[in-house]
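Note that this complex is displayed minus one protein chain, with the remaining chains in position.
Read from first to last, the chains carry the letters A and B; within each, the first residue is number 1.
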């Protein structure tokens, strides 16, 4: 195996101040400056194919309803315009009648294109239905995902996603299907998860199994500045993909070139998503901050229809491998949260292998 | 069945701002402006008939001791004047020796009329027993309940309760006995519970069983402005009372007239109590705010001695019915708490059927 040893530098950058992972005030500021202005991954378009054709998602302080309206996908605040009840909640079938969305409290009913269509017992004289439609949230589709922007203004969708879409085109994410989802609660600030994902300097010690499949010095960076960061890691000569035994678990994705078939490519999409592109599947991490000290993570495994329909298909070795790797990462993220919260912490220096972490910090600080 | 369709209006009122159910500061202000100045339901007089003849109750930030002293009923802060220990606590028999109240920490002992009567090892020269009696809390009895006012000043008891006492006189609440109590913890602001109780607009969707017994349009308001609000709902022609099968579970209360025997009458007593008067029993909800997002509810079923002593007495069908109804209400209260806490919420319009909710809001806003 040939190792790529590319000279990288973090340019003398140091880690963030401790208050960035402990301060409630900074977390509040992040809501306005970061989570309201960027496009957040709300879920997979294919989730809209099930009965009801809608799903809900909590993103920071917003509870959202993503609905299919014919071929259109729309996003609304999941909040009734009458008394403010959540319209659709996880544990029940209420909230839907046929194609409409009905509030479980007083049965106000909305169409899928936001109009209030029924509100029993409201005086029709003074009450204007057109003023009480669902409140829309900006919503776009790319790579088979629904992306939402909570605030009225912020980054431009097309400008933002153009470089990513070009990079990941060969994996045809639109066509892949979720076959497994694992949810985690990590007691660490969301930024520590991004920083952890952004370097493999920790791989030899924290992930011995992973490091055998993709030796940590075999990485290079394609996107090394800005909100989307990352690049490939070369697979070891005797490995086909990331799995318990290094064998592929799905069929190789047809659009990949020779180099892509011998690599795993990792991207972070600020501030909500990690995309890990394998020769035979794609792994997605959706990062949902709960507080300055706690983060939910939803981890999904996407395979091609061809893989899924194969008689011998078993994603287990990939799922097991990444579940173990995730848990190893969450542990060091939690230890870092604890250490950065302690009195003895002060910012430390990044190594050249952490150049992407430093780039993440730079982009973060430019936004906050 | 004839429906009463009475024209009501909420006068263009809209629901409260979200901060009224999420702000810690407003919750603190409510303690001073509302819970300290109004008479709160502390419990049933009959609870004083058991051994010990006292009970404790937590109301907002006060832990209170209600004691029978001969024929007098008194209320004190349940806090020792020495080191501040609670005197009587739920889990133990300590705190009582004979008719006296003894601190479990250093055995300071108080009479039932507040005097410190023993304080071992205090220098008698300099120590003045008369300055270290229990701290009294204003306390009155009405309708078989003990009512307390935490602050030094506030609303006048007689003025406040006169209209209610006149309305509920026929049900002879003084004479009724508690046969069952259910406790709930609801993750919603206390005001959402008052608002929920104050309208039956939600009944068709949320309470199909209740709505069959008392169709939601059969309501009218007798007290429609101020701190005590409510009125009757007419029972369906084939129903006798609120229970699983619509049959009465107790004997009809003797003082009721023909109309009262065909109705259930609902009152809210700001800011702590709901009174639901049935032909054969009375239901009481005591509302105890824990935080801006959490409320304890104690729900009690009161029957006449005549009912209780009947051979066939079984309150089960009433208890089952109201427990189910309560749980349905708490769910929509919790969904409303979540929705009003979310970014997408803004105040919405009340319907005419919510005129009492609007009146509750008006009284609340006049006090805060």
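The working rule: contacts are C-beta pairs under 8 Å (C-beta built on N, C-alpha and C of every residue); 3 or more make two chains touch, one makes a residue touch a chain.
The structure presented is a predicted model; accordingly, all values stated were derived computationally and were not measured.
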Quiz item: Which listed residue, B:24, B:50 or B:89, touches the chain dropped from view?
Solution: B:89
Quiz prompt | Contact partner of the left-out chain, one of A:136, A:316 or A:352 | solution = A:352
Quiz item: Thinking of the whole complex, not just what is shown, which of B:61, B:169 or B:314 touches the missing chain?
Solution: B:61
Quiz prompt | chain B residues that touch the omitted chain in the full complex | solution = 60-64, 76-87, 89, 104-107, 119-123, 126-127, 132, 135, 137, 150
Quiz item: Tell me, which residues in chain A touch the chain that this view leaves out?
Solution: 9, 12, 15, 18, 195, 201-202, 204-206, 331-332, 335-336, 338-346, 348-349, 351-353
